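Got a structure here, written out as structure tokens. Questions coming.
Removed from the display is one protein chain of the complex; every other protein chain stays in position.
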């Protein structure tokens, strides 16, 4: 669990609802598999529909999972009613995304009133072995205007 | 057009074939709309299936288009038979991805035997106006083992 | 010149003063060589004191020049009295930093009330030839609390 104090008493319900409100996540078959203040895990089953020319999952799809994990992790530490936008992220692709299941684990490194910094890792699961395939570091922004 | 000398005499056919061999691009409705040595444009129509919780296209989908544009641009300057992998990229999201059509334009900044550096920009088209929505800078790697 | 409308009528004087107020720039021998709204060029002479183990200028020193060019470029489009902080940057090093003079050229790509996105390029000059050696893309933040 994170060392940061949550500000939103309904963070689990609100973060789950925000995640569920994204059609892109349904299109990619990405589900919320763990949620704690400042920590999120998403999971995605392999599908040939997401692959590139060598049969590995496309880097953009992996990035969609990593970015979403960061966004929801940041969201859990924001005040109730905040909107969340991604400012930037870098993805490093360490090895081809080969597996039957993919996990995206993000944690908040530094929450802030306006900007929150997160890190995330993507893992491929194949025959009981989990391999680190990609990392992300990213900046998320709270949109507080509607509060 | 780029200032770099292509090494693959069949670069247009080979790059088109590599692009077409990616199921993820079909899933996302991304098409190759322009191809020159070192320069690529991809395009994608808006679909509600790709959106996040505010109705904008998801940053991961935008990144998939940018990354692919970079990959194909880098590929056009590689020797015939090279494979191509993304090493890393950073995406900066400048404004929400709102529009009816999205364009991903990449160009090679520095080709290399092993590593190629590219930059790309994503634009949203809406009611005849084109807006810069995101940028990418990324490193691609040539896999020459099979040549 | 940039297409963005400056908000600070004294931007040249203020940006020059902000640049001059940085001891680190004097330590590294980096000077302001061009300043327009949204565009900045800094220059630095080669010194063996800044080199790494192969005799090239250290990537961190190149990054200091690129980051400063971005910061001052962003500053020129901010309201009078704003403070400026770097949120993040990525540097891609394209070729070893070998030369007698180094130029750092930054421009604002997207100004914003809180966040400004800039790009910059570093060039090495050697025997009358200028070579692109590194790129930066970065996010700068305006600190408006003191206005």
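We just call them A, B and C in the order they show up, numbering each chain from 1.
One rule holds in what follows: a contact is a pair of C-beta atoms (placed from the backbone, for glycine too) under 8 Å apart; a residue touches a chain by one contact, two chains touch by 3 or more.
Everything numeric in this text was worked out from a predicted model, so none of it was measured.
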item	value
Where the missing chain makes contact, among the chains that are shown	A, B, C
Candidates A:18, A:68 or A:137 - the one touching the absent chain	A:137
Hidden-chain contact residue, picked from the options C:87, C:103, C:118 or C:142	C:87
Hidden partner interface residues of chain C, rising order	18, 21-28, 48-54, 57-61, 63-68, 83, 85-93, 96
Residues of chain B (touch criterion as defined above) contacting the omitted chain	87-88, 90, 114-115, 139, 141
Where the missing chain touches chain A, by residue	90, 92, 94-95, 109-110, 117, 119, 132, 135, 137, 139
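Please note the rule applied: only the chains that are shown with their structure count from here on.
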item	value
Same or different residue numbers at the chain B/chain C copy interface, by half rule	same
Chain nearest the overall Cα centroid	B
Superposition of chain A upon chain C: rotation angle, C-alpha, nearest 5 degrees	180
Centre-of-Cα separation between chain B and chain A, whole angstrom	23
Centre distance in Å when chain A and chain C are each reduced to the mean of their C-alpha atoms	32
Distance from chain C to chain B - Cα centre to Cα centre, in angstrom	28
Residue numbers of chain C (touch at least two other chains)	90, 139
